[in-house]
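One structure, as structure tokens, below. Some questions next.
A single protein chain has been omitted; all remaining protein chains appear in their positions.
Up next is subunit A:
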Amino acid sequence: MLGVQQPWAGHAGVDRTVVRVEEKTRVADGVVTLTLAAPDGGRLPDWTPGAHVDLTLDNGLTRQYSLCGDRWDAHAYRVGVLLEPAGRGGSAYVHQQLAPGHVVGLGGPRNDFPLVPADSYLFVAGGIGITPILPMIVQAELLSADWRLIYGGRERRSMAFLDELAAHGDRVQVRPQDEHGLLDLPGFLGRPRPGTRVYGCGPAPLLAALERACAGWPPRTLHTERFVAAERGAPVRTTPFEVELHRSGRTVTVAPGTSVLEALAEAGVEVLSSCRQGTCGTCETTVLAGQPDHRDSLLDDEGRAAGDCMYPCVSRSCSDRLVLDL
């Protein structure tokens, strides 16, 4: 059925920067998956394999999770979350407190780990690093590319998605460390050959070993995903903030649940926009002061670090005050 919505319904519309937890499922020792949906059940922003979302949890922590569901389902995201007892509390919160019905903040999706065209792919996953690889496998199949996966983990029962991977037969090598020892990367990769891309995601020591193993391969063969904890001067806020309009000298207050774009429109300041989900770039606005809370799919880390522009259809503020060139 054609999902007719009213995406233009202005401030009466839904908050595009939150998602609701629909399901939480334990899929391996220490791993749960979350199924996330828009609060109104509408379409979620499109994504490509390798993409991640930022989830802002109730305890104020923002964490990045690779999307590992089916992109043909526009109404649900799936992420896998490993319990990391030594972590800063994000995974513990997801495992112990987050429950179906809870609403969490959403940023993105963004993709810093895109699948580039190739004749064949070699996928290397360690532990929870399997998550971005799952949709890549679907993609490789659809593109009729040759592919193989080697998947390591501490022990078999800690390794998620083995059931889904079983369908692929001997393209997938499952290698729990307690049974097989460390992954034999040189053996898996074989001789260097052009037209092949190696995609790796997992713990730092695995990625370091993979880099060494790919040293003799043509340049740009290896693609890896490294999540760097987002360093923010201030945590994501759940309280109102002020937007100062530099050219007119006016100040507009943005309440939680209202986008900067909507707050500006209500104050009679129209900023041209189009997609209203942080993907098209039409509403790009120059930031003169303050620290934006970027929720768009457009800016890469470099663009975010520059801090000189934002997309007010979805992005908000970490600081009490933002000064925009409007």
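Here, a contact is a pair of C-beta atoms (placed from the backbone, for glycine too) under 8 Å apart; a residue touches a chain by one contact, two chains touch by 3 or more; residues count from 1.
Assume contacts and distances are computed from a predicted model.
Look at the chain that isn't drawn here: its UniProt entry, checked against "Cytochrome P450", "Carbohydrate ABC transporter permease", "Multiple sugar transport system substrate-binding protein" or "NAD(P)/FAD-dependent oxidoreductase", names it "Cytochrome P450".
Among A:L143, A:A166, A:L182 or A:L288, only A:L143 touches the chain left out of the display. Among A:R71, A:R154 or A:H246, only A:R71 touches the chain that is left out of the view. Interface note: of A:P85, A:G101, A:P117 or A:G249, the residue touching the hidden chain in the full complex is A:P117.
The hidden chain makes contact, of the residues A:E23, A:E155 or A:E270, with A:E270. Although one chain is not displayed, subunit A still touches it through residues 1-8, 43, 46, 48-49, 71-72, 74, 111, 114-118, 139, 142-143, 197, 220, 265, 270, 272-276, 280-284, 298, 303, 309.
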